[in-house]
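Just one protein chain is left out here, and the rest sit where they should.
Moving on to chain A:
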Amino acid sequence: MRFSAVRHLRPKNTKYRERTWLKDYRENTLISHHSETHSGAVGWDPGARPQRPVETPNFNGVRSFIPQLARLVFRLSPSAGQSAALRRYIDLELSTFADQNPCTVCYVRPDEEFSQGFTAPTVSAEYLDETRQVVDLLDFNEQEISRVIELLSQQSTAEINCYRKKLTSTQKPSIQGYSFSFMKESKPLNLKELPETKLADSWAVEIDEKYYRDDELEKVKFRQFPEERSRKEDPFGPFASVEEKTDFKY
């Protein structure tokens, strides 16, 4: 068992390159000799991505549109300079935001905890889907805060759906039917004639001439058949067994 180091795989010239962009560099490029793959690579499996279709909660937009943002909670300090821009925003622009979309409820919670150190003022957006998104507003301008709150109001959930193959999601994928290779073939290849069915009628017997003598053939051919009504009553004839008569059904 030996876990080889990654240093020799790293490019030599790191003068202009920052290492911090690859946070999981060691995990993603680790090489172990216990792995199942031939190369020995261990890491993120791209086949296990959680792909989901495009979704919106609560069938939104089918009957009518309902804005999904339930409430906004601003948490800030009453006195510190870190949250000065947010206080200015609340004084000037929050009332217009509240008037434009009355479905949301806005709370402001000034607290002394946010005046200590470099703690950032926050906004937590809660949606009808029971999801929450918290955004730190440290070193944010007044315009940037308004832009963040517009984006939060336009969203419908706080869930992330970043792996999506298609940009559409349907409930009815085909209307004219699925295509297949024999769709455009000529008709007689598709169709197939089934053999004709025959009802049971033992009175109508096909006669081969080679099994009869000439004297008997005339008798057989020109014998007297019963009428159709009597044929239908007992189609198996007078000499049939009792089981055949009872089981038969048209």
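The rule is simple: contacts are C-beta pairs under 8 Å (C-beta built on N, C-alpha and C of every residue); 3 or more make two chains touch, one makes a residue touch a chain; residues count from 1.
Note that in this section contacts and distances are computed from a predicted model.
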Please identify the absent chain by the protein name in its UniProt record; candidates are "DNA replication complex GINS protein PSF1", "Translin-associated protein X", "Large ribosomal subunit protein bL21m" or "UBC core domain-containing protein". "Large ribosomal subunit protein bL21m"
Given A:Leu167, A:Leu194, A:Ile207 or A:Val242, the residue that touches the chain left out of view is A:Leu167
Which of A:Ala98, A:Leu151 or A:Ala204 touches the missing chain? It is A:Leu151
Touching the missing chain, which residues of chain A? 13, 15-17, 21, 53-56, 60-62, 65, 67-68, 151, 153-156, 160, 162, 164, 167-172, 175-176
